[in-house]
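Just below is one structure, and these are the notes that go with it.
A single protein chain has been removed from this complex, and every other one stays in its place.
To keep things simple, chains are lettered A, B and C as they appear, and every chain counts its residues starting from 1.
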Amino acid sequence: MKNTFGNSVAVTIFGESHGEYIGAVIDGLAPGIKVDTEYIAHMLTLRRPDGKISTPRKEKDEFKIVSGVVAGTTTGTAITILIPNENVQSGDYSQMKTVARPSHADYTAQCKYHGYQDSRGGGHFSGRITAALVAAGAICRYALMQKGILIGTHVKKCAGVSDREFGNLCVDITELNDKTFAVLDEAAGEDMVKAILQAASEGDSVGGVLETVITGVPAGVGEPWFDSVESMLSHMMFSIPAVKGIEFGLGFGIADMRGSEANDPIRMDGDKVITETNNNGGINGGITNGMPIIFRTAIKPTPTIFKPQNTIDFKTMTETVLEPKGRHDPAIVHRARIVQDAASAIVLCDALAMRFGTDYLK
Amino acid sequence: MKNTFGNSVAVTIFGESHGEYIGAVIDGLAPGIKVDTEYIAHMLTLRRPDGKISTPRKEKDEFKIVSGVVAGTTTGTAITILIPNENVQSGDYSQMKTVARPSHADYTAQCKYHGYQDSRGGGHFSGRITAALVAAGAICRYALMQKGILIGTHVKKCAGVSDREFGNLCVDITELNDKTFAVLDEAAGEDMVKAILQAASEGDSVGGVLETVITGVPAGVGEPWFDSVESMLSHMMFSIPAVKGIEFGLGFGIADMRGSEANDPIRMDGDKVITETNNNGGINGGITNGMPIIFRTAIKPTPTIFKPQNTIDFKTMTETVLEPKGRHDPAIVHRARIVQDAASAIVLCDALAMRFGTDYLK
Amino acid sequence: MKNTFGNSVAVTIFGESHGEYIGAVIDGLAPGIKVDTEYIAHMLTLRRPDGKISTPRKEKDEFKIVSGVVAGTTTGTAITILIPNENVQSGDYSQMKTVARPSHADYTAQCKYHGYQDSRGGGHFSGRITAALVAAGAICRYALMQKGILIGTHVKKCAGVSDREFGNLCVDITELNDKTFAVLDEAAGEDMVKAILQAASEGDSVGGVLETVITGVPAGVGEPWFDSVESMLSHMMFSIPAVKGIEFGLGFGIADMRGSEANDPIRMDGDKVITETNNNGGINGGITNGMPIIFRTAIKPTPTIFKPQNTIDFKTMTETVLEPKGRHDPAIVHRARIVQDAASAIVLCDALAMRFGTDYLK
Partner (left out) sequence: MKNTFGNSVAVTIFGESHGEYIGAVIDGLAPGIKVDTEYIAHMLTLRRPDGKISTPRKEKDEFKIVSGVVAGTTTGTAITILIPNENVQSGDYSQMKTVARPSHADYTAQCKYHGYQDSRGGGHFSGRITAALVAAGAICRYALMQKGILIGTHVKKCAGVSDREFGNLCVDITELNDKTFAVLDEAAGEDMVKAILQAASEGDSVGGVLETVITGVPAGVGEPWFDSVESMLSHMMFSIPAVKGIEFGLGFGIADMRGSEANDPIRMDGDKVITETNNNGGINGGITNGMPIIFRTAIKPTPTIFKPQNTIDFKTMTETVLEPKGRHDPAIVHRARIVQDAASAIVLCDALAMRFGTDYLK
């Protein structure tokens, strides 16, 4: 449903880049969950542009929670988070932008909303809206942490530079979570930043790959067909702007393998069932098997670049050349990673509540 | 919702490999749509194992439509298709299979259903159930064709052999639709079959990549956030067994590009808006832009192989070695392609009805 | 969603009066629930016309369960029940009935389905379809019984004759469940039957009021706003043909009271919280309070009567007079009661699974 995701735990997001507030409503989260505003603020900080390799737009993200939380604890009813938009420079509000930026949603928004869409700063399609997703997801993620479920995402690849593989998941996740530029190998991260700055200096942008790992999810969650865990996670991930691909476990790599290489042998680890490899990313037949859930997403290069591009004016339906000005990111992959963490947390809260009831995260 | 997909057009599937029927209910499809049983039968034939590179299980798929269709035309109310299971060789029904086949759903089904799952022939997790999806999707696909919306899938890659790129989409789609082994380049197809047979001769299996193209979808369909067209399609595709990845347009390939390479320049083609390239696969900001929708899925190698594999017996919770016997496919990628066509058709019927109303496909 | 109801436990119904099968798919019911086919058959018998005060159509209701049940026990995956239509007398299939029966769905179906609806015997709008609801509900109801949740409905009023009030609920419910004509006071029941036969002899029909009581539902089920227990139950009840009203507890009677009369005082009964009266029908603020849930529905007189009625032919759009012939019920209230029981059971299974998880009814 458009701007609402979830069945038992449902998140609704709203807002435009230059409106008064963006925000989210989280409905169905169990009562009695501690809501750590420092943690939410920290997550929002990690999403925020840092000025060097991101848009210089200042976003303070001074969110407030206006419903569903009393004395730092969830009440069990709908939680609403508001994030004011500050530092807005909309210019002439009355003039609709009608030159479509290539590979943006400008033209598709026009087809869907017939000119009534808010076009200021990307409107409802702005990456800015992901701040609401991050705030909502931060509450979910914190709740999951209390149940031993950890989520971590790193920039697996950016501008052709690759990070190292995950090693000890607990250690790696913990380290990642405090990093502004989330890589496991700092040297690789520095190379990525250099490559981003290089692209920026040329008026261009870069993309990348994000890898997320989720540990501690019990076996037996998810559904055999249409609500497979992969279905739910991918549904959510493709809601994040710029995501153009997702793969679980070995993903596209598994397509080139033989079954004898790809299959994950099962064995006992004490009284726990584990697999020796995790090529299926923790999911078999749509249902979790107790191993870490692993997936990667492809993040396209930021479509706004500072080079002339052929496009159309969809008001006059004539061809024109666009030379964008303003504040934009030469890369968003490092910022999207916290969105991916948050979005994953929302999916898991919903899936766990569907499986074990609405009090599960209490 | 588990076994139901869709909001305005909703498909429910049911059945087990060795039950009396598998089937589907399609609800919400417009009244007055011609239902071509020959076409459905043809689609089921394309999904059916052919004996050489597939399981020798004979599946006649003598489906019948028992509701929602009168005089070969949809009534507008729920359509139910039943497909009897024939040639069932269940052996001892009373003995629950408790040795988990690696990378199958055996163990996860146990975690979810606590031993009550039907384990005969894979039960509800059997690829057999996709016949129901194909039959339901065939009705949807036929309806879309009447509106000029065409869907085609080819085996882009299998066992390391690649098919050629799509060329003229109309021609290619039409050709693909009649092929048992859907490749654009027959020579590549022959190499794939050889590679599959080679793997089979070694008791092994192979995977592959499927590529789907959908033409004729109007611009302006889909939602900005949680019901992006990518979200809806990926949700559905990950319901198909063995799919472990999906990518739209350039997908993971776009992650290595710069914005200046990746962006799709827009121009006029007469009075129609088109893009010069289609790196975004026909979707911007979650909404269709009128260009062909293009996506690829990663199909893992069939997990059932004829080599000894380490696993556990989940009844005794002890380790054991599995040496599967029975009828199995060394590859399913060529059969999965018709499932992907059908599943795509269901998603589109739903998305179009949500956008334009329940009579749109009439 | 049209023909699907429920979030965690979802029921889909399908079929037409003169099609091959009607049926239902129950998805999401916990694994390990005993499925008693005798019980289902008994419920179907109670719904079946008995020939004296009902249509003489013979319905054997030889249902079969074709998925989701193995060895008499739910597997946890979608359960499909098929009920063949027998004794069908469709006459000329090719001739669409275009004279609208007043207060039937003939004309509204035409407006919605544009002439493609199956008009034979009422098609998808036939009360016949409720047999599928009864079969699906019977499985749910049996599952609830194992958890101590009992459901009973009596004909509170029919043709102006009233049954007595509920007394000892356990005793009354048990007695009701075996009765063909479910009244608490046999004498009242006999008067009702007489009144029905009198109406029938005049070519007319009668309506009535059904009262349902549900005991054993734990406190704390339901949602504060849009998914209140009253919302869920009423949503379902208005799906039953002929229901034109529903009221909980005192219902419309409470509208004339003062708060001091209407409020239910609360007290302890041992360590259990109870209310002295139950004017709110077991629900406060949309959420169960542990007291019996009580509601009544208004069932309109069967619209098919054997008297001339003014109406239109919606093909020619001209006025005409209808004099129905064929097999029809002079009353359906006594048959609808088992539908109401069954439908209630479906709602409760869904609400309980949403609250306590998918294994709750195991």
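In this text, a residue touches a chain if its C-beta (ideal position, glycine included) is under 8 Å from a C-beta of that chain, and two chains touch if they have at least 3 such contacts.
Predicted model only: the values in this text are computed from it and were never measured.
Enquirer: Could you tell me which of C:R164, C:K194 or C:H235 touches the chain that is not displayed?
Expert: Answering carefully, the residue with contact to the hidden chain is C:H235.
Enquirer: So one chain is hidden, and I want to know which residue out of A:P31, A:G203 or A:P324 touches that hidden chain in the complete assembly.
Expert: Residue touching the chain left out of view: A:P31.
Enquirer: So which of C:T288, C:Q340 or C:T358 would be touching the chain we can't see?
Expert: Of the listed residues, the one touching the omitted chain is C:T288.
Enquirer: One chain is left out of this view; which of C:M43, C:I299, C:L348 or C:L361 touches it in the full complex?
Expert: Within the whole complex, the residue contacting the unshown chain is C:I299.
Enquirer: Contacts of subunit C with the missing chain: which residues?
Expert: Output for subunit C: 1-5, 7, 13, 100, 102-105, 107-109, 111-112, 124-125, 129, 157, 159-160, 199, 204-209, 218-228, 230-232, 234-239, 241, 243-268, 271, 273, 275-276, 279-281, 283-290, 298-305, 307, 309-312, 314, 317-319.
Enquirer: Tell me which stretches of subunit A touch the chain missing from the display.
Expert: Touch with the absent chain occurs at residues 1-4, 6-7, 10, 12-16, 19-23, 25, 27-28, 31-32, 64, 66-68, 70-71, 73-80, 82, 93-94, 112-118, 123-124, 359, 362.
Enquirer: For subunit B, which residues reach the chain that was dropped from this view?
Expert: Residues of subunit B in contact with the hidden chain: 7-8, 77, 224, 354-358, 360.
FYI, only the chains that are shown with their structure count from here on.
Enquirer: Farthest from subunit B by Cα centre, which chain is it? Let me know.
Expert: With centres defined by C-alpha atoms, farthest from subunit B sits C.
Enquirer: Answer with same or different: of all residue numbers used at the interface between subunit A and subunit B, are over half used by both copies?
Expert: same
Enquirer: Averaging over Cα atoms per chain, report the distance between subunit B and subunit C in Å.
Expert: Distance between chain centres, rounded to whole Å: 38 Å.
Enquirer: Mind checking the centre-to-centre distance between subunit A and subunit C? Centres are C-alpha means, answer in whole Å.
Expert: 45
Enquirer: On a C-alpha centroid basis, what's the spacing between subunit A and subunit B, in Å?
Expert: Roughly 27 Å, centre to centre.
Enquirer: Any chance you could list the residues of subunit B touching two or more other chains?
Expert: Residue numbers touching two or more other chains: 1-4, 7, 13, 112, 124.
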